[in-house]
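Complex shown without one protein chain; remaining protein chains in place.
Up next, chain A:
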Amino acid sequence: MKRWGRMLWALLSGPGRKGGTQGWAFSSWPPHSPLAGLVSATELVSHWTAVFEERGIPEARESSEYIVAHVLGAKTFQSLRPALRIQPLTPQQVQCIQELSSYRLQRMPVQYILGEWDFQGLSLKMAPPVFIPRPETEELVDWVLEEVAQRPCAADTQGSPLILEVGCGSGAIALSLLSQLPQSRVIAVDKGEAAICLTHENAQRLQLQDRIRIVPLDVTLERSWEHLSPWGPVDLVVSNPPYVFHQDMEQLAPEICSYEDPMALDGGKEGMDIIFHILALAPQLLKDFGSIFLEVDPRHPGLVGSWLRSRPDLHLNLRAVRGDFCGR
(Lines give C-alpha, C1' and ligand atoms only; values in the text may rest on other atoms or scores of the structure.)
Protein backbone atom coordinates (compact mmCIF):
# COMPACT_ATOMS: atom_id res chain seq x y z
CA MET A 1 0.00 0.00 0.00
CA LYS A 2 2.76 2.38 0.86
CA ARG A 3 4.56 1.63 -2.34
CA TRP A 4 1.44 2.53 -4.22
CA GLY A 5 1.15 5.81 -2.44
CA ARG A 6 4.65 6.73 -3.30
CA MET A 7 4.28 5.84 -6.89
CA LEU A 8 1.21 7.92 -7.16
CA TRP A 9 2.87 10.84 -5.56
CA ALA A 10 5.77 10.79 -7.93
CA LEU A 11 3.37 10.65 -10.81
CA LEU A 12 1.12 13.46 -9.73
CA SER A 13 3.82 15.81 -8.60
CA GLY A 14 5.37 15.71 -12.03
CA PRO A 15 5.57 18.93 -14.00
CA GLY A 16 2.41 20.42 -15.33
CA ARG A 17 0.07 18.59 -12.98
CA LYS A 18 -2.27 20.62 -10.81
CA GLY A 19 -1.80 20.19 -7.09
CA GLY A 20 -5.50 19.88 -6.58
CA THR A 21 -5.72 16.41 -8.03
CA GLN A 22 -3.53 14.88 -5.36
CA GLY A 23 -6.22 15.03 -2.76
CA TRP A 24 -8.79 12.94 -4.58
CA ALA A 25 -6.37 10.26 -5.52
CA PHE A 26 -5.55 9.48 -1.95
CA SER A 27 -9.02 9.83 -0.59
CA SER A 28 -10.56 7.65 -3.28
CA TRP A 29 -8.12 4.86 -2.59
CA PRO A 30 -10.05 2.30 -0.56
CA PRO A 31 -7.90 0.69 2.14
CA HIS A 32 -8.44 -2.78 0.70
CA SER A 33 -8.35 -1.82 -2.89
CA PRO A 34 -7.82 -4.69 -5.32
CA LEU A 35 -5.05 -2.55 -6.73
CA ALA A 36 -2.89 -3.43 -3.77
CA GLY A 37 -2.10 -6.81 -5.28
CA LEU A 38 -2.04 -8.03 -8.84
CA VAL A 39 -5.04 -6.70 -10.70
CA SER A 40 -6.77 -7.75 -13.87
CA ALA A 41 -8.18 -5.50 -16.56
CA THR A 42 -11.74 -6.24 -15.44
CA GLU A 43 -10.99 -5.24 -11.86
CA LEU A 44 -9.26 -2.10 -12.96
CA VAL A 45 -12.22 -1.11 -15.09
CA SER A 46 -14.58 -1.48 -12.14
CA HIS A 47 -12.22 0.45 -9.93
CA TRP A 48 -11.94 3.42 -12.25
CA THR A 49 -15.63 3.32 -13.06
CA ALA A 50 -16.33 3.75 -9.36
CA VAL A 51 -13.83 6.58 -9.10
CA PHE A 52 -15.27 8.37 -12.13
CA GLU A 53 -18.82 7.93 -10.91
CA GLU A 54 -17.90 9.33 -7.54
CA ARG A 55 -16.37 12.37 -9.18
CA GLY A 56 -19.32 12.90 -11.47
CA ILE A 57 -17.44 12.18 -14.69
CA PRO A 58 -19.86 11.39 -17.51
CA GLU A 59 -19.66 7.97 -19.22
CA ALA A 60 -17.75 6.57 -16.26
CA ARG A 61 -17.77 2.94 -17.37
CA GLU A 62 -17.11 3.67 -21.03
CA SER A 63 -14.22 5.97 -20.18
CA SER A 64 -12.50 3.46 -17.95
CA GLU A 65 -13.08 0.64 -20.44
CA TYR A 66 -11.60 2.63 -23.30
CA ILE A 67 -8.59 3.63 -21.25
CA VAL A 68 -7.85 0.12 -20.00
CA ALA A 69 -8.40 -1.40 -23.44
CA HIS A 70 -6.14 1.22 -25.02
CA VAL A 71 -3.29 0.49 -22.63
CA LEU A 72 -3.69 -3.23 -23.39
CA GLY A 73 -3.54 -2.57 -27.11
CA ALA A 74 -7.22 -2.99 -28.01
CA LYS A 75 -9.67 -0.44 -29.32
CA THR A 76 -12.60 -1.39 -27.11
CA PHE A 77 -12.93 -3.47 -24.01
CA GLN A 78 -15.40 -5.67 -25.86
CA SER A 79 -12.83 -6.53 -28.46
CA LEU A 80 -10.12 -7.26 -25.90
CA ARG A 81 -8.97 -10.84 -26.08
CA PRO A 82 -10.78 -12.74 -23.32
CA ALA A 83 -7.56 -14.06 -21.84
CA LEU A 84 -6.23 -10.53 -21.40
CA ARG A 85 -9.18 -9.51 -19.27
CA ILE A 86 -8.35 -11.76 -16.36
CA GLN A 87 -4.59 -11.72 -16.66
CA PRO A 88 -2.82 -9.53 -14.09
CA LEU A 89 -1.43 -6.30 -15.50
CA THR A 90 2.16 -5.20 -15.21
CA PRO A 91 2.93 -2.30 -12.86
CA GLN A 92 3.78 -0.20 -15.93
CA GLN A 93 0.36 -0.83 -17.42
CA VAL A 94 -1.40 -0.01 -14.16
CA GLN A 95 0.62 3.16 -13.91
CA CYS A 96 -0.19 4.13 -17.45
CA ILE A 97 -3.91 3.59 -16.86
CA GLN A 98 -3.57 5.64 -13.72
CA GLU A 99 -2.04 8.51 -15.61
CA LEU A 100 -4.62 8.48 -18.41
CA SER A 101 -7.46 8.25 -15.92
CA SER A 102 -6.20 11.33 -14.11
CA TYR A 103 -6.69 13.27 -17.35
CA ARG A 104 -10.22 12.00 -17.51
CA LEU A 105 -10.82 13.30 -14.00
CA GLN A 106 -10.00 16.71 -15.42
CA ARG A 107 -12.77 16.14 -17.95
CA MET A 108 -10.47 15.72 -20.89
CA PRO A 109 -12.36 13.95 -23.69
CA VAL A 110 -11.42 10.27 -24.00
CA GLN A 111 -10.46 10.82 -27.63
CA TYR A 112 -7.75 13.29 -26.63
CA ILE A 113 -6.58 11.08 -23.78
CA LEU A 114 -6.06 8.14 -26.09
CA GLY A 115 -4.65 10.42 -28.77
CA GLU A 116 -6.67 8.64 -31.43
CA TRP A 117 -10.22 7.76 -32.38
CA ASP A 118 -12.06 5.92 -35.13
CA PHE A 119 -14.09 7.51 -37.85
CA GLN A 120 -15.72 5.39 -40.56
CA GLY A 121 -13.38 2.57 -39.62
CA LEU A 122 -10.24 4.71 -39.94
CA SER A 123 -8.06 5.30 -36.91
CA LEU A 124 -7.22 8.98 -36.75
CA LYS A 125 -4.88 10.85 -34.48
CA MET A 126 -6.70 13.26 -32.18
CA ALA A 127 -5.02 16.20 -30.48
CA PRO A 128 -6.47 19.16 -28.63
CA PRO A 129 -7.83 21.59 -29.61
CA VAL A 130 -8.75 20.11 -32.99
CA PHE A 131 -12.44 19.24 -33.20
CA ILE A 132 -13.28 15.58 -32.49
CA PRO A 133 -15.43 14.09 -35.25
CA ARG A 134 -18.88 12.98 -34.10
CA PRO A 135 -20.77 9.85 -35.15
CA GLU A 136 -23.39 11.94 -36.94
CA THR A 137 -20.71 13.05 -39.35
CA GLU A 138 -20.03 9.41 -40.27
CA GLU A 139 -23.53 9.42 -41.70
CA LEU A 140 -22.84 12.57 -43.67
CA VAL A 141 -19.93 10.74 -45.28
CA ASP A 142 -22.16 7.76 -46.04
CA TRP A 143 -24.63 10.07 -47.69
CA VAL A 144 -21.95 11.67 -49.84
CA LEU A 145 -20.70 8.22 -50.85
CA GLU A 146 -24.22 7.17 -51.79
CA GLU A 147 -24.69 10.23 -53.97
CA VAL A 148 -21.33 9.83 -55.66
CA ALA A 149 -22.15 6.21 -56.45
CA GLN A 150 -25.45 7.24 -58.00
CA ARG A 151 -24.01 9.97 -60.17
CA PRO A 152 -21.92 8.69 -63.01
CA CYS A 153 -21.81 12.26 -64.37
CA ALA A 154 -19.33 13.15 -61.67
CA ALA A 155 -16.98 10.78 -63.37
CA ASP A 156 -16.12 13.03 -66.29
CA THR A 157 -12.99 14.42 -64.65
CA GLN A 158 -10.66 11.50 -65.31
CA GLY A 159 -13.25 9.23 -63.75
CA SER A 160 -13.00 10.82 -60.33
CA PRO A 161 -14.72 13.55 -58.36
CA LEU A 162 -12.78 16.50 -57.04
CA ILE A 163 -14.00 17.33 -53.56
CA LEU A 164 -13.55 20.40 -51.40
CA GLU A 165 -13.82 20.08 -47.65
CA VAL A 166 -14.21 23.27 -45.68
CA GLY A 167 -13.01 23.07 -42.08
CA CYS A 168 -11.28 19.73 -42.20
CA GLY A 169 -10.25 19.56 -38.53
CA SER A 170 -8.57 16.19 -38.05
CA GLY A 171 -9.22 15.38 -41.71
CA ALA A 172 -11.91 12.81 -40.85
CA ILE A 173 -14.34 13.56 -43.68
CA ALA A 174 -11.69 14.14 -46.33
CA LEU A 175 -9.69 11.02 -45.50
CA SER A 176 -12.67 8.71 -45.16
CA LEU A 177 -13.93 9.87 -48.57
CA LEU A 178 -10.50 9.34 -50.10
CA SER A 179 -10.19 5.87 -48.64
CA GLN A 180 -13.54 4.80 -50.06
CA LEU A 181 -13.27 6.58 -53.40
CA PRO A 182 -9.93 5.41 -54.73
CA GLN A 183 -10.08 7.69 -57.75
CA SER A 184 -11.08 10.87 -55.98
CA ARG A 185 -9.01 13.87 -54.92
CA VAL A 186 -9.73 16.23 -52.07
CA ILE A 187 -8.82 19.82 -51.27
CA ALA A 188 -9.08 20.26 -47.52
CA VAL A 189 -9.02 23.73 -46.03
CA ASP A 190 -9.03 24.93 -42.44
CA LYS A 191 -8.06 28.18 -40.83
CA GLY A 192 -6.53 26.60 -37.72
CA GLU A 193 -2.87 25.73 -37.89
CA ALA A 194 -3.31 22.79 -35.50
CA ALA A 195 -6.01 21.35 -37.75
CA ILE A 196 -3.84 21.70 -40.85
CA CYS A 197 -0.96 19.91 -39.12
CA LEU A 198 -3.19 17.13 -37.82
CA THR A 199 -4.80 16.55 -41.21
CA HIS A 200 -1.32 16.32 -42.73
CA GLU A 201 -0.30 13.80 -40.14
CA ASN A 202 -3.42 11.67 -40.50
CA ALA A 203 -3.10 11.68 -44.28
CA GLN A 204 0.48 10.41 -43.91
CA ARG A 205 -0.58 7.72 -41.45
CA LEU A 206 -3.21 6.43 -43.85
CA GLN A 207 -0.97 6.78 -46.91
CA LEU A 208 -3.47 9.11 -48.55
CA GLN A 209 -1.21 12.15 -48.78
CA ASP A 210 -0.89 11.93 -52.57
CA ARG A 211 -4.52 12.65 -53.27
CA ILE A 212 -5.17 15.34 -50.71
CA ARG A 213 -4.17 18.98 -50.90
CA ILE A 214 -4.27 20.68 -47.53
CA VAL A 215 -4.57 24.45 -47.64
CA PRO A 216 -4.58 26.86 -44.70
CA LEU A 217 -7.47 29.15 -45.56
CA ASP A 218 -10.11 31.25 -43.83
CA VAL A 219 -13.29 31.12 -45.91
CA THR A 220 -14.72 34.13 -44.11
CA LEU A 221 -12.07 36.41 -45.61
CA GLU A 222 -12.84 38.47 -48.68
CA ARG A 223 -11.94 36.76 -51.97
CA SER A 224 -10.61 33.72 -50.19
CA TRP A 225 -11.80 31.53 -53.06
CA GLU A 226 -9.10 32.98 -55.29
CA HIS A 227 -6.58 30.82 -53.44
CA LEU A 228 -8.46 27.75 -54.52
CA SER A 229 -9.22 28.59 -58.12
CA PRO A 230 -5.92 27.23 -59.49
CA TRP A 231 -7.19 23.71 -58.82
CA GLY A 232 -10.27 24.28 -60.87
CA PRO A 233 -13.93 23.91 -60.04
CA VAL A 234 -14.91 21.05 -57.77
CA ASP A 235 -17.67 18.44 -58.07
CA LEU A 236 -18.59 18.45 -54.42
CA VAL A 237 -18.28 20.60 -51.37
CA VAL A 238 -18.50 18.83 -48.03
CA SER A 239 -18.41 20.45 -44.66
CA ASN A 240 -19.24 20.04 -41.03
CA PRO A 241 -19.08 23.76 -40.31
CA PRO A 242 -19.40 25.28 -36.84
CA TYR A 243 -23.16 25.44 -36.33
CA VAL A 244 -23.76 25.78 -32.60
CA PHE A 245 -25.81 28.87 -31.82
CA HIS A 246 -23.63 31.34 -29.98
CA GLN A 247 -26.03 31.45 -27.03
CA ASP A 248 -25.77 27.66 -26.64
CA MET A 249 -22.01 27.69 -26.38
CA GLU A 250 -22.10 28.21 -22.63
CA GLN A 251 -24.19 25.12 -22.08
CA LEU A 252 -21.71 22.78 -23.67
CA ALA A 253 -20.11 20.13 -21.46
CA PRO A 254 -16.70 20.90 -19.94
CA GLU A 255 -15.19 18.24 -22.23
CA ILE A 256 -16.12 20.38 -25.19
CA CYS A 257 -15.76 23.94 -24.02
CA SER A 258 -12.46 23.58 -22.20
CA TYR A 259 -10.70 21.29 -24.68
CA GLU A 260 -12.11 21.73 -28.16
CA ASP A 261 -11.49 24.79 -30.27
CA PRO A 262 -14.59 27.00 -29.95
CA MET A 263 -13.87 28.25 -33.48
CA ALA A 264 -14.89 24.81 -34.76
CA LEU A 265 -18.23 24.99 -32.96
CA ASP A 266 -19.46 28.56 -32.65
CA GLY A 267 -21.61 29.38 -35.61
CA GLY A 268 -22.52 32.88 -34.50
CA LYS A 269 -25.89 34.25 -33.49
CA GLU A 270 -27.97 31.80 -35.48
CA GLY A 271 -25.23 29.26 -36.02
CA MET A 272 -25.22 30.19 -39.70
CA ASP A 273 -22.15 32.44 -40.03
CA ILE A 274 -19.84 29.93 -41.64
CA ILE A 275 -22.69 28.19 -43.50
CA PHE A 276 -23.42 31.46 -45.35
CA HIS A 277 -19.79 31.86 -46.30
CA ILE A 278 -19.59 28.33 -47.67
CA LEU A 279 -22.79 28.73 -49.67
CA ALA A 280 -21.58 32.05 -51.01
CA LEU A 281 -18.39 30.43 -52.28
CA ALA A 282 -20.37 28.03 -54.41
CA PRO A 283 -20.67 30.03 -57.66
CA GLN A 284 -16.92 30.56 -57.82
CA LEU A 285 -15.85 27.05 -56.93
CA LEU A 286 -18.56 24.59 -57.81
CA LYS A 287 -19.06 23.01 -61.22
CA ASP A 288 -22.47 23.17 -62.81
CA PHE A 289 -24.66 20.52 -61.22
CA GLY A 290 -22.19 20.24 -58.37
CA SER A 291 -23.42 19.59 -54.86
CA ILE A 292 -22.84 20.88 -51.38
CA PHE A 293 -23.21 18.60 -48.35
CA LEU A 294 -23.43 20.20 -44.95
CA GLU A 295 -24.04 18.95 -41.45
CA VAL A 296 -26.25 21.46 -39.68
CA ASP A 297 -28.43 21.96 -36.64
CA PRO A 298 -32.03 20.64 -36.84
CA ARG A 299 -33.20 24.27 -36.88
CA HIS A 300 -31.11 25.14 -39.88
CA PRO A 301 -32.69 23.61 -42.98
CA GLY A 302 -35.53 26.14 -42.93
CA LEU A 303 -33.11 29.01 -42.48
CA VAL A 304 -30.85 27.74 -45.24
CA GLY A 305 -33.82 27.33 -47.57
CA SER A 306 -35.15 30.83 -47.07
CA TRP A 307 -31.69 32.36 -47.27
CA LEU A 308 -31.05 30.62 -50.59
CA ARG A 309 -34.34 31.97 -51.97
CA SER A 310 -33.15 35.47 -51.06
CA ARG A 311 -29.94 34.86 -53.02
CA PRO A 312 -30.99 33.62 -56.46
CA ASP A 313 -27.63 34.82 -57.78
CA LEU A 314 -26.02 31.74 -56.17
CA HIS A 315 -28.09 29.36 -58.33
CA LEU A 316 -28.36 26.90 -55.47
CA ASN A 317 -31.29 24.73 -54.53
CA LEU A 318 -31.84 22.92 -51.28
CA ARG A 319 -32.09 19.41 -52.62
CA ALA A 320 -32.63 17.22 -49.60
CA VAL A 321 -32.53 17.19 -45.85
CA ARG A 322 -31.85 14.05 -43.89
CA GLY A 323 -32.23 13.30 -40.24
CA ASP A 324 -29.43 11.51 -38.49
CA PHE A 325 -29.67 8.08 -36.90
CA CYS A 326 -31.49 9.60 -33.98
CA GLY A 327 -34.09 11.12 -36.25
CA ARG A 328 -32.71 14.61 -35.84
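For this structure, a couple of remarks:
Just so it is clear, a contact is a pair of C-beta atoms (placed from the backbone, for glycine too) under 8 Å apart; a residue touches a chain by one contact, two chains touch by 3 or more; residues count from 1.
Just so we're on the same page, contacts and distances are computed from a predicted model.
For the omitted chain of this complex, the UniProt record lists the protein as "Peptide chain release factor 1, mitochondrial", which is one of "RING-type domain-containing protein", "Peptide chain release factor 1, mitochondrial", "P-loop containing nucleoside triphosphate hydrolase protein" or "NADH dehydrogenase subunit 11". On the side of chain A, the interface with the absent chain consists of residues 42, 58-59, 62-63, 66, 75-76, 78-79, 81-82, 85-86, 109-111, 117-121, 131-132, 134-136, 138-139, 142, 240, 242-244, 248, 252-253, 255-256, 260, 264-265, 295, 297, 324-326, 328, using the contact rule stated above.
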